[in-house]
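For this view, one protein chain was removed and the others were kept in their places.
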Amino acid sequence: MAAHRKLPYWADAILLPGLNLLAALFVSGLVIWALGESPLEVLSLLIDGAFGFEEGVGYTFYYATNFVFTGLAVSVAYHAGLFNIGGEGQAMLGGLGLTLAVFLVGDLSPVLAVFLAILGAAAFGGAWAFIPAYLQAKRGSHVVITTIMFNFIASALLAYLLVGPLQRPGGQMPESSDFPEGVSLMHLQDLFAMMGFTYESGPLNLSALIAVLCAVGVWFMLWRTRFGYELRVVGQNQNAARFAGISVTRMTVIAMMISGALAGMMGLNELLGEQLRLLGNFTLGYGFVGIAVAFMGRNHPVGIIIASIVFGALYQGGAEIGFEISTITKDAVVLIQGLVILFAGAMEHLFRDPVERAFRMVWERRAA
Amino acid sequence: ADFTPVLLYDIGGKFDKSFNEAAYVGAERFKDETGHGYKDFEPNSETQYEQALRRFARRKADLIIAVGVGYSVAVKNVASKYPDVKFTVIDAIIDLPNVQSITFKENEGSFLVGMVAAMKTESNTIGFLGGMDIPLIRRFERGYRQGAEYVKGDLTFIENYVGTTPSAWNDPIKASEMARSQYARGADIIFSAAGPSGLGSIQAAKDTGNLAIGVDSNQNHVAPGFVLTSMLKRVDLAVYGAMSAAEAGEWAPGHTVMGLAEGGVDFALDEHNADLFTDEMKAKLEEARAKIISGEIVVADVEGSNSGH
Amino acid sequence: MEFFADLILLSDSTIRTATPLVLAALAGLVAERSGIVDIGLEGKMLAAAFAAAAAAAVTGSPWMGMLAGVGASVFLALLHGWVSIAQRGNQIVSGMAINIAVAGLAPTLANFWFQKGGQTPLLGDDARFSTITLPFADMLADVPVIGGLYSELISGHNLITYLAAALIPAVAWMLYKTRFGLRLRAVGENPEAVDTAGISVTLLRYQAMVIAGVLCGLSGSVLSTGLGGGFIRDMSAGKGYLALAAMIFGRWKPVPTLLACLLFGFVDALQGRLQGVDLPLLGEIPVQFTMMLPYVLTVIILAGFAGRMDAPKASGVPYEKDH
């Protein structure tokens, strides 16, 4: 059964994506070479910057945390057959919910504030996804358009609040006051210090663990619970869902709200973990990158975590290149990110055929 | 080792045709004049502000200049951890013994270009175009308006903001559309404080045969004859000054405000717009400049001003 | 009378704003009608804007600019086509990747070639498509109503805007009145039917991508050499996504798509006009809320027009021909 025999799991999950990543890096290398720099030097700076020292690793995982949240968000909606482009806006609203919770009770009890902030982020993010979801379910309004629109609306809303009611007194930029003392998610390096060893992990904070928990939760929900089963049925075949007694409307709304809640939690990392205030544009396109992350990760939580780390490494390593070589600007790094998404995310089959052929040859030789 | 200062831009990036670019110009001048190199970095996100500061602080940079109000919190955090490293922050005020803060009185410069606009307008309607509606930009608007009203009492103002996302600073098409609309509604001069989007406003001035006022850097050359003047914010001087002072060992912490008196803000007059100015106008402007410097005219600021004190 | 003048003004602005939108939306329409989802309009537009401005700056000719803009966009369209058709890749990811890569590539190249910080030099009047005054526009300007309409609204746009006006019926004609259009619409609905009818699905889709590339290239060119006068990083500013929304809103049909683009253009012009204006009853609305207006309105209209969307059935699905 050589042909029906599938590639071993490791080839599917690691070898093929790895080859694609190499192809992306190769093309990036050509661009760097064309810009007059040494591709190898840049590559080594990138890897070294992302994984070469404690703080670099910290930053890599810090950025990855954002992508895990937004990638999971995209993927939960996707499994329900919905394309949520609104991660950006949902993250903004999540940040707002978080901030409101912090200012509401921050002075009373930091612990309670952190707890409520997490809930606030999820609740506001979910609520922001509710209207597009409801309109899709009840009125057939295309969720792709409505979520794009809601991104713009969210940013305008945040801009209004941050130069109005929530503005930092005396501030010049759209940002809120600092969170009250002690209202933050602990940095992991402090946690490590408490446990008795030092590891400088930069801004990496507890939300990274929350993100991993969310990934596990999403995995469990999708493939181990009845709810997840029903969600996937709705995503694949709405007629079959009705046949099986599942309410498509209800599922659409719930799935989008879970998606929005996950996107909303991105603020935990950026705001409650690091910036300790609400910034007007803290989402910085992470919501959009989440789409690429989700698909690169084949819409599986493990894949999403891996893809997030790749992107985290690109963000962090890319910054390190910028520190050292001024001709490789942030733009060049953005280009490399685009190429990685293209090769590793969109060209799943690029090396599949050659690799399968190679495997078949090996199998046949063994069989003979 | 060789003296190597570090220059950190804000998210707008090195060539924003605005104050980041001015900072770059100042650093280049320092490099040309002294032969000392410098390092610079363009961050992608707020998180990288602190990351960059830490990185260079840890390596004991000779001087770290951070450009932009966005750096406030990051500089505060890092500077307190590295008390023996010198920081200069532009557009923000940090009260620490190893930090020098430099801010500008944009409202004073705006006052002067507001006067120019009022003196030049024939329709008695002038416009303002901001990138985002944020306090920083409102200060430009406030000064502009006051300056114009100082000259003429009965002016009509039209005011627009481009957007609410970061792309508001990079949307010349929308800016140009808004400027066209203002011109069509009777404005004949528009002052835009919108970063690169402002180029769209200049374009619209050219296309409709009206006048625009540039911002931050001298933009008179962009469309000679159509740019009435530019409101200069001399971040280049600030950067050059800080670097030179540090090299000479004269760098000192504390807060410096650069207004008209210090030459930190101004309006641009050069060969591209000389024809648009009459001697009478120049005289009036110089008079006002003197009055502002002497304190006879107080240019108002918006709440949240950081240049006062 | 002032109301009328205002309306003409708004409409004039609507036409300008809608020009890049409608060109990009038509590009998306042709691509999706052939079965390829094109979320990469934004990137193609930006690439074209850059290439057009760069070529126009170097050669001094807007025509060379347009050629370069279209060339760049067609190249990306074919790349997206190759990923979608030959690689059977994920079309959404490919589109996103192109958007992101171009956002990085364009300023990088601009910097490399012009050292102006990710911008191209500003274009002189000769290097742009400047506004064209139609015959008699000046003469008629004072005739009441019609004069204003003609001289303000119809006259005085750049060449690409007029080209766009001509391309809308052309695309509609191509789609509904030609053999190619029939096959194009068929391949987006049921590629197997096309295949068994002996027509190459692959070729049709590549052809569609070329057309989409040309349209999107014009859309980008008008940004940097028509409406604007040079390239600035990220100058497409989300217009590609808006065009995509307009196309969906227009239910993948040319005329409704045009109307959607005009609506977006109009509401955008209106929101600019409403900024800082004292409205009866409401007073002065904070700018952030006037800026929300186009988006809120879109959502409301969309919710009003309930019903199914007629997306081409096969769009986004790679076609796997059996052996």
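A few notes on this one:
Lettered A, B and C in written order, each chain numbered from 1.
Please note the rule applied: contacts are C-beta pairs under 8 Å (C-beta built on N, C-alpha and C of every residue); 3 or more make two chains touch, one makes a residue touch a chain.
To be clear about the criterion, contacts and distances are computed from a predicted model.
Selecting from "Phosphoribosylformylglycinamidine synthase subunit PurQ", "ABC transmembrane type-1 domain-containing protein", "ABC transporter ATP-binding protein" or "Histidinol dehydrogenase", the unshown chain of this assembly corresponds to "ABC transporter ATP-binding protein" (UniProt protein name). Shown chains touched by the missing chain in the whole complex: A, C. Considering the full assembly, C:189 is the residue among C:6, C:152 or C:189 that touches the omitted chain.
Where chain A meets the omitted chain, the residues involved are 1-4, 223-227, 229-230, 232-233, 236-237, 239-240, 242-245.
Annotation for chain C: contacts to the undisplayed chain at residues 176-183, 185-186, 189-190, 192-199, 310, 313, 322-323.
The rule is short, and it goes like this: only the chains that are shown with their structure count from here on.
If the chains shown are joined wherever they touch, the resulting network links each chain directly to all the rest. Taking the mean of the C-alpha atoms as each chain's centre, chain B and chain C sit 34 Å apart.
As a whole-number value, the distance joining the C-alpha centres of chain A and chain C reads 29 Å.
Chain contacts: chain C has residues 111, 118, 233, 238, 286, 288, 291 touching two or more partner chains. In chain A, 152, 156, 159-160, 163, 329, 333 are the positions where the chain touches two or more neighbouring chains simultaneously. Residues 13-17, 21, 133, 158-161, 163-165, 167, 170-174, 176-178, 180-181, 184-185, 196, 199-200, 203, 206-207, 222-223 of chain B are the ones that touch chain C when the two sit in their complex. Chain B meets chain A in the complex at residues 13-14, 39-48, 50-52, 54-55, 69-70, 73, 91-92, 132-136, 164-166, 303-306. Listing the residues of chain C that touch chain B in their complex gives 9, 12-13, 16-17, 20, 111, 116-119, 122, 125, 130-131, 223, 227-230, 232-235, 237-239, 268-269, 272-273, 275-276, 286-288, 291.
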